[in-house]
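Beneath this line is the structure, given in structure tokens, with notes to follow.
Yeah, one chain of the complex is gone here, protein chain that is, but the others are all in their spots.
Entry: chain A
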């Protein structure tokens, strides 16, 4: 996902509650926020609710943001929190064997982002949430575990499980 560059002037205007600046920020970041919410929840309606709540909180709390350069990552964290709250009932973390056989990294075909996206959306909710937070958004297992309310080891095992599932899913999609 491409990094979004935000001008400090725009952030200042958003802090001063200027509606045009708020709209500009929304236009620049809406795909990033909505994509994260939609991939975590795999539900358009819930994702829209998360988007709405996220921007309301961003515009209300932006004056408390100490470092304006951290605005994008701050927005992502708010989105992730809102998505976890919205899909808390969906997220189930099955007990997995910690000593799973290491996945064979050999993959005999090519795949692109579109195919990977389809495979991610097909993941079970719990492991999908862990995969999105750790692999896509770059959170550490500790941070992801804290956000999801699980242990660090569960987060690790869920990531491995997600990768294994992705591999088989992509292979199935490629064969189809």
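The rule is simple: contacts are C-beta pairs under 8 Å (C-beta built on N, C-alpha and C of every residue); 3 or more make two chains touch, one makes a residue touch a chain; residues count from 1.
Here, contacts and distances are computed from a predicted model.
Chemist: Name the chain not shown, per its UniProt record: "NADH-quinone oxidoreductase subunit N", "ABC transporter ATP-binding protein", "4Fe-4S dicluster domain-containing protein" or "Anti-sigma factor"?
Modeler: So the chain that does not appear here would be "Anti-sigma factor", according to UniProt.
Chemist: Please output the residues of chain A touching the missing chain, sorted low to high.
Modeler: These residues of chain A touch the chain that is not shown: 1, 19, 22-23, 26, 30-32, 34-35, 38-39, 47-48, 51-52, 55-56, 59-60, 103, 105-117, 120, 135-136, 163, 166-167.
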